[in-house]
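All protein chains but one are shown at their positions in the complex.
Think of it as A and B in the order they're written, each chain with its own count starting at 1.
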Amino acid sequence: MLRARNLWWLVVLAAFGVFPLVVTNPTYTTIAVFTVIYMACASSWNMFSGYSGYIALGSAAFYGTGAYTMALLSIHLHMAPGAAMFWLVPLGGLVAMVFAVPIGWIALRVRRHTFVVITIAIFFIFQLSAINFGFTGGTSGLNLPFITWGYQYYNVPFYYVGLGLVIVATTLSALVRRSRFGMQLLAIRDDEDRALGLGVRTHAVKVTGFTLSAFAVGSAGALYAMFVGQIYPQFVYDPMFDVSIALMTFLGGLGTLSGPLLGALLLEASQQYLTIQFSNGSLYLILFGALFLIVIMFMPQGIVVALRDRVTRRAERERAAVSANEAPLVHDVPRDVAVGGAG
Amino acid sequence: MNAIALLSAAKDGVLTGSVYALMATGLTLVFGVMDIINIAQGILVILGAYLSYALQVHWHIDLFVGLLITTPTMFIVGVVIERAFIGRLKGPEKTAMSILVTYAVSLLIEGALNMIFSVNDVQLQASYVSKSFAIGQVHFGFIYVAGFILAAVLLGSLYVMLYRTRFGMSVRASLADQASAALVGIDVRRVSTITFGIGVAVTAAGGMIYGATNSFNASSSYDLISRLLTIIVLGGMGSLGGAMLAGIAMVFIGDVVGVVWSPVWSTMAYFVVLVLVLLWRPQGLFGRASARVA
Partner (left out) sequence: MKLGNRRYLRALTATALAGVSMLTIVGSSGASARSHASASPVKIGISLSLSGDFSADGQAFQQGYQLWAADINRAGGLLGHPVVLDIKSDASSPTQVVTNYQALISNDHVALTFGPFSSLLSLPAAKAVSRYGYALVEGAGGAPSVFQAGLKNVFDVSLPVADDLMPFAKWVTSLPASQRPKTVAFVTSNDPFTEPQVTTIEPLLRKAGMKVVYNKVFPAEVTDYTSIADAVAAAKPQAVVLGSVDVPTVSAFMQAFEQSGFSPKAFIATGGPDQGATFLKAVGGVKNASGMMVPNAWYGGSANPLSKTMVAEYVKKYGGTASQVSSDVAEAYSVGEVMAQAVKATGGFNNKKIMAYLHSGATLQSVQGPVRFNGLGENVVPTAFTFQWQGAKFVQVNPAGDPNSVKVLYPKPAWGKG
């Protein structure tokens, strides 16, 4: 059983692996690069916010910090434009983690609703610092060494590095959930006071989860900066970034392993693609809003959970029709399914 | 920097802040009674401003007279949104889901407003918008003073309604504990719908003043909602008095820092204060001590 599941993950991975070999059009590989960047971020965000129930809306602080790490180091180390800059990608993630420790330590002293707003406030403090301090280039932003690879191949290395980040984030997320540490995060989500009563060191657990989740987001920011080649504070410290990854995760299924990946894949790819197709921005907003509303109203637990429930129910009905004396039916307890299922 | 500039900044803080307080009150009331965070409040303020704009441009109806039409309209808009979407949300993730639903609603409204009014910025015009009077050397813009009075009157009537009427009692009972309110025979469903309607109705007046003092288009809503959210958290979610105080504090801190130091640090100063206050009082200035978990 376990093998069958792993097999499917491998099939999906293989599909992603061969994607740029099959689809060579740079437009679609560009969309693919942005898509894997968001998949890594959503998966990582879910590893903390999805498991612990603490919705963070300040992850853009890590994304921007990763981007500025890439930009400042590549400029000041006078790096030759090229593949060597990819080494700065994980470094961007590590720098983001270094920032995440004190932020998490401060922000996680409060409870959920307040936490949301504190993360927003901290995010704005980061954005305003990037705008107002001199070494960040202020509103003129920073101009990275210009990589002159031909357009046919330019996107491909970025895609694979981004895919690598998705694998790292998802593996980490899977490992965390199977670990004792992951159980503690889930316990905090279900009932923090009880978890505390049972001896879980909730503050330390939350800060650790928060810090771990900063790695892939920071790395993704660094990758973005290198890919686009020019950063501005308002675009790498973008409040819509957090709204996007939260929506992706909710759409796919909060707290599941595949949900954020699926949500990011659907939203980012379709958003970029639809924007190319429809030049009318207003119509696009209306369509997007309506679609989004339908999904939330009819699949409040996210696509992954909704589909799984539907499939399960049908299988159960069929079984029930075949034999009335089957084992007791599994009742839908979506919350528990979302926690326990592998998605 | 001089004393006049400082006094002016303080005056701006109180006058402009009171309008933010009015808009935030709608948000915090809805949260307190229903556990709903209405992300659409920002775009509803803009919708209120555009309604005033349409009445003025097409029918030459004065901004303040127009409120007699826009306020009930916004109330109905709120009731419709509540009946169509919000009221259907259930379960432990209700608050989180409400953020998503209202965000989707705000995207719909934003797209529609862009189509109808275009994305070019507009501002509400009237003969009195740029007039002012002076006390000593401090000048008071009529529209700001009117905004302050309007906010005070509306907040006052809200207070009277909540504390002096039967309906207000049901609202307060629901604020305190929904389950118990239902047990004593309060129709919580109806109270919720009307509360949401009232929470949205205040955007008519808030939007009119906002539109007369700022150029706006539909995307101004993002800035508005992030300000309103931080106001209600600083004040304590669900606390009306807290929202009022925090609304004024937000603009006041920013304005004074802008004069004393530099406008580039205004926003930063407010956010630093917000973080510090929340570390000291996680439930906000006037929030209930036992902040909800979930």
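Just so we're on the same page, contacts are C-beta pairs under 8 Å (C-beta built on N, C-alpha and C of every residue); 3 or more make two chains touch, one makes a residue touch a chain.
If you're wondering where the values come from, they're calculated on a predicted model, not measured in any experiment.
Considering the complete complex, the chain that is not shown touches A, B.
Contact with the undisplayed chain is limited, among A:216, A:265 or A:296, to A:265. Touch with the chain that is not drawn comes from one residue among A:210, A:232 or A:292, which is A:232.
Although one chain is not displayed, subunit A still touches it through residues 1, 4-5, 8-9, 11-12, 15, 19, 22-23, 25-28, 30-31, 34, 128, 131-132, 137-141, 143, 146, 148-151, 154, 227-230, 232, 234-235, 258, 262, 265-266, 269-270, 272-273, 275-282, 284-285, 303-304, 307-308, 311-312, 315, 327, 330, 341-343. With the whole complex as reference, residues 2, 4-5, 8-9, 12-13, 16, 114, 118-123, 125, 129-132, 134, 137, 139-141, 144, 213-217, 219-220, 223, 251, 254-255, 258-259, 262-264, 266-267 of subunit B touch the missing chain.
Note that in this section only the chains that are shown with their structure count from here on.
Centroids built from CA atoms put subunit B at 32 Å from subunit A.
By the touch criterion stated above, subunit B contacts subunit A in their complex at residues 85, 88-89, 91-93, 95-97, 100-101, 103-108, 110-112, 114-115, 222, 226, 229-230, 233, 237, 264-265, 267-268, 271-272, 274-275, 278-279, 282-284, 291-294. Residues 53, 55, 106, 109-114, 117-118, 120-122, 124-125, 128-129, 131-132, 191-193, 239, 243, 247, 250, 254, 281-290, 292-293, 296-297, 300, 335 of subunit A are the ones touching subunit B in the complex.
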